[in-house]
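As you look at this complex, bear in mind that one protein chain is not there, while each of the others sits in place.
Order as written gives the chain letters A and B; numbering starts at 1 within each chain.
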Amino acid sequence: MSQNYYPEGDSFRQSLSGRYRIANIWQALFLSALVIAVLSLVALLYNVIDGAFGYVAFEYKNDPSKFTAKPLDDLTRQELLDILKVNLSSGAYTKLDNEKPMQERSGSVLYTLVLERLIQIDTKQTWSMTDSILRSAEIKAEIAQKYPKAKLEFRSWLTPVFLTTPMSSKAEFAGVRTAILGSLWMVGIAILFALPIGIGAAIYLQEYANKNFINRVIQTNINNLAGVPSIVYGMLGLAIFVRALEPFTSGSMFGIMDSNGRTILSAGLTMGILVLPLIIINAQEAIKAVPDSLRQAAFGVGATRWQTTWHYVLPNALPGILTGSILAVSRAIGETAPLIIVGASTFISIDPSGPFSKFTALPIQIYQWTTRAQPEFHAIAASAIIVLLILLLTLNAAAVLLRNHVQRKY
Amino acid sequence: MNQLDLSKKTRIGESVIQTLLFIAGFLSIFITVAIVYELGKEAWLFFGNPDVTFAKFFGTTTWQPSIGQFGILPLVTSTLITSFIAIFVSLPLGLAVALFLSEYASPKARSALKPVLEILAGIPTVVYGYFALLFMTPLLQKIFGEQTVEVYNMASAGIVMGIMILPLISSMSEDALSAVPRALREGAYAMGATKFETSIQVVLPAALSGIGAALIIGISRAVGETMIVAIAAGSGPNFTFNPFKAAETMTGHIARISGGDLSYNSIDYTSLFAIALMLFLVTLVLNLISQTVINRFRQRYE
Partner (left out) sequence: MQNTQIPEYAIETKNIFIFYGAFPAVSEVNLKIEKQKITAIIGPSGCGKSTLLRAFNRMNDFVPSSYLTGKILLHGQNLYGKNIDPVEVRRKIGMVFQKPNPFPKSIYENISWGAKINGFKGNMDELVEQSLRDAALWGEVKDKLKKSAYELSGGQQQRLCIARAIAIQPDIILMDEPASALDPISTLRIEELMQELKKNYTIIIVTHNMQQAARVSDYTAMMMLEKDGSRSGTVIEYSETKRIFTNPKDRRTEDYVTGRFG
């Protein structure tokens, strides 16, 4: 018999401490993975915020003194109006007037117009927030040297005005209003379409369907649809809504001329199909969670299946279904790829007027501004990202509150 | 004396409602059929074009349909490389996070840390694209030098994709680890094993198929991802294996081309659908495999 033995006593304790040492090293490694995940999130948020605030060095293309002797900031509303009337081409002035009567515009809006159209801003350089804070003196010196005529100001690209200004081809004057409205219209249509169908399908699968082949296929199919890349949904929307159903989605069958299939309606329906599987799966979970005793009680007093569902199951499952819908809305607001395919407009500055309008959306703007070369576009992209993230945060916080409120009730 | 009529009454309302609900349920099948039909129809037109041959499609390395170049390889290699980088980042990190959360973290720590992961999972991909272009690329350039790392490159996109997929892998892996029965752990502890030895040498192998399913879903997500690669990976097909170079992926290509002017009967239009069909089939197969693996895993422990 060879030397078969186990270490005992002290030698055992020694090997045990060796085992603990290895365990601690690995535990530290696992923890560091978690740290990396947290740091990535911090880095991302920091990167975005860093880009939305900072020093801007800019020059006026046209000297303000060309238009007025007084300093710009001292001009009254009427004076601004006069300057615009005199110096803008009649075509440009009429176009602006048609969008919204010039008389009705506020002083600050007219001021911005003067800056945008007449004086015109040429942004020379931008700096991130960290740079602006830490290297303030250095930057000032650099500017004095490189662009002696330029003004330097610490700008917050994210302002309340940013939210209410429409799109513009100039980064300094662009806002996300058009995009936010487009997103809201699109999500509205998507939910209007997907919520009833999704809940209906969930009710069917949970309350009515027996465990036969066709229903198992339906279930597997829904699970698979949830995993299809969003770009494929975009292609589907392009082929069906934009192209095949063009008379419907462009509104031409309703008498709207001069339009094509790339409308909010197409986008909304496409997004609706995309979030449909999520709504179904979520609603199924909510309905599954309704205690069976509730149904049995209803059946016991002679209710039909639909009466039971409508009067007992659905009200009980409603909070869960609502939470799921909010999550679907979050998803729809953040998706970009399908909208690109379905034909979000690259430049549109008019607010959407109805389902047959051309559209843009918040993530589309972020995409377009991020892919521009000039850094000032990156700055407004960052601002738009902050708007988007706050929007999503509010939605998800509402969903969590709703879920907790429900859990407390039961 | 009143007759007790217990016979089945035709309730028209009920039947109508039941039919409506069935239609709603069946609609999902219709969607899948529509996807296959529409993608297939245009792909058929694409492959039906006399200039397009399978040899060219899978064999050549230039993709420019407008001038008769139909080699899909550059788009495919870019997709594979970015996805591989994404998995290379997300699998070890995701698994490590899952192990830490399920085996070591206190319930308090877990409830504090899981929201972080949920936030990471909920950030729109276009925001990740911004992060890849304006943070990761400069970072890589600082580390590896601006000569090596191009402004658009597969590595940035791949790494950021990995960060995006990390929560998915970690949550599915955590589910798999938690599903391993207590009895198995206790058996190991009773033999004088430390917590670490039990987690790694007993629990992890038991959860392996669940983790495998997570990996497959992760791959599927990476392959289908569009915005991160559209913004950061490159805007032109490029057949290269160097991750620091710009190379457009299948999804990025579709996004770029369809964002421009596209006439419905052009070879560009039909070629997009051929690519989309490939994407759909690949992700479908991956998702089906993952579902089967998960079902078998659940059967084992329930």
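Following the convention adopted for this analysis, contacts are C-beta pairs under 8 Å (C-beta built on N, C-alpha and C of every residue); 3 or more make two chains touch, one makes a residue touch a chain.
Quick caveat: nothing in here was measured; it's all calculated off a predicted structure.
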Field: From B:Glu14, B:Glu197 or B:Asp268, residue that would touch the chain that is not displayed
entry: B:Glu197
Field: Interface residues of chain A (partner: the chain not displayed)
entry: 1-7, 11-13, 15-16, 19
Message: For review purposes, identify every residue of chain B that touches the missing chain, sorted by number.
response: 181, 183-184, 186-194, 197, 201-202, 205-206
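The working rule: only the chains that are shown with their structure count from here on.
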- prompt: Roughly how far is chain A from chain B, going centre to centre by Cα mean, in whole Å?
  reply: 20
- prompt: Inside the complex, what are the residues of chain A that reach chain B?
  reply: 19-20, 22-23, 26-27, 29-34, 36-38, 40-41, 43-44, 47-48, 51, 196-198, 200-201, 203-205, 208-209, 215, 217-218, 220-225, 227-232, 234-236, 238-240, 243, 273, 276-277, 280, 304-306, 330, 333-337, 340-341, 343, 346, 363, 366-367, 370-371, 378, 381-382, 385, 388-389, 392, 396
Query: What part of chain B is in contact with chain A in the complex they form?
result: 11, 13-14, 17-18, 20-22, 24-29, 31-32, 34-35, 38-39, 41-42, 92-93, 96-97, 99-101, 104, 113, 116-117, 119-120, 122-131, 133-135, 163, 166-167, 170, 194-197, 200, 217, 220, 223-227, 230-231, 251, 254-255, 258-259, 264, 272-273, 276, 279-280, 283-284, 287-288, 291
